[in-house]
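Structure below; questions to follow.
Not every chain of the complex is shown here; the ones you see sit where they belong.
Labels for the chains are A and B, by order of writing; each one numbers its residues from 1.
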Amino acid sequence: MATLTLAEAEQILAAAKAKILGWGVGMSVSVVDARGDLIAMFRVDGALWRTALVSRGKAAAAAAFGRPSGDLADNAVIRSLTTIEGGHFVPGKGALPVFKDGQMVGAVGGSGGTAEQDEEAALTGIQAAGLSATA
Amino acid sequence: MATLTLAEAEQILAAAKAKILGWGVGMSVSVVDARGDLIAMFRVDGALWRTALVSRGKAAAAAAFGRPSGDLADNAVIRSLTTIEGGHFVPGKGALPVFKDGQMVGAVGGSGGTAEQDEEAALTGIQAAGLSATA
């Protein structure tokens, strides 16, 4: 089974950070494995505390379904998973799954910008690491 | 009191698994008793982690009302039960109650396919065991 390495997560975060610093927006970006557990993350100076948790929650939701977190409807399954995960599960736009050789290996989530910026930061990172957000 | 036996649960799961492997979809199927507690379950290779929890949560919801989980409206009672059970209660389509001699003895829930596949896997299992999804 393919996995997302720390070296790849660091490449993702470096590219996402460069993009965010260019925007000058207070954001966090989290990289999680296929189960939604953190591999690496950062929060830029001045970003609100919640962005750290929300970026991981969005990434966990994207990984749980292997789909962009923005595509997830607000339904009963999502609400149950949010409760099971103690709230650390956020089905809002801003995270994308990561695929390697066609296999879902994790996800990247942004928080603190607009929903579009959150997702663009994730995509920028994924592409910079030579990985894909689609199977 | 009639009960659902482990032998019956195993028949249900064997037939549901054959159906799922034929589809080639990453799913889980859970069989619960009338209280919603697990009797037996399986998750096929490659199925996402959440399918194990969601299949049981749907089955628990179906057993709690003696009705298909897809028939349950999103109301205050359902949301309270979801919170009481720590999220392990999912009122989404994909689970059916199981009746034996007209008595509700448990439920079967699927997760990981379309809502229709989840429910069809459950029905296939229930019928293969000579049981019924309706009183």
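The rule is simple: a residue touches a chain if its C-beta (ideal position, glycine included) is under 8 Å from a C-beta of that chain, and two chains touch if they have at least 3 such contacts.
Fair warning: this is a prediction, and the values are worked out from it, not measured in the lab.
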Inset, instruction - All chains share one sequence here; work out the copy total for the full complex from the 2 shown. - result: 4
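Methods note: only the chains that are shown with their structure count from here on.
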Inset, instruction - Please report how far chain A has to rotate so that its Cα atoms sit on those of chain B, a copy of the same sequence, as a value between 0 and 180° in steps of 5. - result: 85
Inset, instruction - State the interface residues of chain A toward chain B in the complex, per the touch definition above. - result: 34-35, 64-66, 75-77, 79-85
Inset, instruction - Using the touch rule from the top, collect the residues of chain B that touch chain A in their complex. - result: 48-50, 53-54, 57, 74, 78-79, 82-83, 86-92, 111
